[in-house]
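Every protein chain except one is present and positioned as in the full complex.
Right after this comes chain A.
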Amino acid sequence: MSVTRSDGDTRRRATSGGVLNVFAHSFLVLWTVLAAGPLLWVVVSSFRAHADIVAHPFGLPGELHLSNFSHAWRSADLGRYTLNSLIILAGSLTGTMLFGSMAAYVLARFSFRGNRLIHLLFVGGMMFPIFLALVPLFFVLDNFGLLNTRQGLILVYIAYSLPFTVFFLVSFFRTLPTGVQEAATLDGASHTRTFFQIMMPMARPGLISIGIFNFLGQWNQFVLPRVLNVEDADDAVLPQGLAALMIRQSYEGDWGALYAGVTLAMLPVLVVYVAFQRQVQSGLTAGAIR
């Protein structure tokens, strides 16, 4: 009896599913156009001459204006900004991962007085808007002579990445089995050795997730360099360089070069993302799912 009923049910829903299917697909396609269209438009326009772009924003490139790219790379100094970003990221990402996992490991695996307080201190930092700290932070760096320096920016990136990194890694280290750690201690491994040679490799999935998260967060950081790294235009990081390029090109009236600059800044990231999309997606959403 129940078999016939569910059969009829299935057939009825199959047709309504078809309607829904068309409906769903058209919306999904619409958003695909909205999400990728602007990026595509920028890439296509980066091959066009300024006059063409203004006259016909939607046109295709007649002849390839590759000079846009050399212009953006050389005279707008995007190469230098990229290098600055890379240098700062090399320091800040290493520091964040090292200090973040050190603190998280100790907080997750050892009980001592003040453990919960320190944990709370880190987690609480996620609740404060960075703008509250911005003005005093400027003068803290000034007092240490770290304003407009790479070291200063690296330290600040590390400091502001710590709350989420520690929060995420503490819960990750807690899920790892304790037996391995005890066995290592019995075998005479020091705490430091246990941490670097046993616990860190075991925590690799978590470290990769939070590493990707911090990589993109620090690579794309705009507010902190905008305030703390303004003295010398040569020291600007890539996001600052793009903002400056936009202002310059609106005076010079050369949108082609601006689009070439934006393309140069976004294509490598997009290529890496598509290659590792699964890891990147899970890395960026890891904190919210948990």
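Quick note on the criterion: a residue touches a chain if its C-beta (ideal position, glycine included) is under 8 Å from a C-beta of that chain, and two chains touch if they have at least 3 such contacts; residues count from 1.
One rule holds for everything that comes next: contacts and distances are computed from a predicted model.
The listed choices are "Hemerythrin-like domain-containing protein", "FAD/NAD(P)-binding oxidoreductase", "Anti-sigma factor antagonist" or "Sugar ABC transporter permease"; the UniProt protein name belonging to the chain that is not shown reads "Sugar ABC transporter permease".
Residue A:L162 is the one among A:L162, A:I210 or A:A257 that touches the chain missing from this view. Residues 6, 9-10, 13-14, 16-18, 20-21, 24-25, 27-28, 31-32, 34-36, 38-39, 41-42, 53-55, 57-58, 99-100, 102-103, 105-107, 110, 112, 118, 121-122, 125, 127-129, 131-140, 155-156, 158-160, 162-163, 166, 190-192, 195, 216, 219-220, 222-223, 226-227, 238-240, 242-243, 245-246, 255, 258-259, 262, 265-266, 269-270, 273-274, 277, 280-282, 284-285, 288-289 of chain A touch the missing chain (whole complex, contact as defined above).
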